[in-house]
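A protein chain is absent from this complex, but the other protein chains hold their places.
Then we have chain A:
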């Protein structure tokens, strides 16, 4: 087991710079998720930790040792690929045992460890099969088996669940989490799916355009997003953003560009300041009081109802536990808890409250 320290890491392809000084500290045994939209550099960063991609500037340390120039085999890490990358001409057993064979371990030891890994991952009866005869979830488990037999210091996962169907994804999420609790090895996990990030991570690193936007625990990112991007990226359905400015008439409140008046908590924002008003759909209640808005669409899912309503051009999305009888065109009242409101500067997109 080991900690991983990423310091001022830069990646250039020729004159094109795609990563601009990334700093991340990963503690021993921590489950860290790198998350962001495609092209944000999360996979590149993971591949730099793996040694599959050269580091243009800065350093990466694994277990206190700078590994910039260490090839993958010398880093004592294991990786699970998005495509699983199972060797199609080798059986499940040979796939799992391959890292040990490369390390020239004795046959007895290989058999023992493969047997144990297969046992953990429930693959024992498939050991003689070829990958093509396995289902997606089983292939995924073989890929994990190949990673765990080595007992590496760090596990790297590159979008391991994105090729699975939704139901299996939830199951495998639990399995990976369980595996982490059992082995307690440092994990760096890349995904573009914020739900995966929220449910699995001890710590989330949100990335965009080769930069780290924010690092924190899942709930910390949810409660205190540093900027509009993180606010919008974390949480599902996404946070509502309404553009407008602050008006100070006795008490401060928010006026949208469309003229919608919304409540604010205590804030240092000054009268007339241009801001983006952020409120999560689940923090809006629906009742007879509150701000009157016209329902556009309701989406009942059984456990909750999502209501889209409009006032002028402002579209607001609310999620409530109750079943709503309102039909499109009806007027309902949106009740906003000021304590749950996020305010971002319109120019810098940085958090004000």
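Assume a residue touches a chain if its C-beta (ideal position, glycine included) is under 8 Å from a C-beta of that chain, and two chains touch if they have at least 3 such contacts; residues count from 1.
As a convention for this text, contacts and distances are computed from a predicted model.
Student: The complex lacks one chain in this depiction; which UniProt name from "NADH-quinone oxidoreductase subunit K", "ATP synthase subunit a", "Maltose/maltodextrin transport system permease protein MalG" or "Sulfurtransferase TusB" does that chain carry?
Tutor: Choosing among "NADH-quinone oxidoreductase subunit K", "ATP synthase subunit a", "Maltose/maltodextrin transport system permease protein MalG" or "Sulfurtransferase TusB", the correct UniProt name is "Maltose/maltodextrin transport system permease protein MalG".
Student: Tell me which residue among A:6, A:77, A:161 or A:246 touches the hidden chain in the full complex.
Tutor: Answer from the full complex: A:77 touches the omitted chain.
Student: Touching the hidden chain in the complete assembly: which of A:50, A:117 or A:201 does that?
Tutor: Residue touching the chain left out of view: A:50.
Student: Where does chain A touch the missing chain, residue by residue?
Tutor: Looking at chain A, the ones touching the missing chain are residues 50-52, 71-73, 77-79, 81-83, 85-89, 98-99, 102-103, 146, 150.
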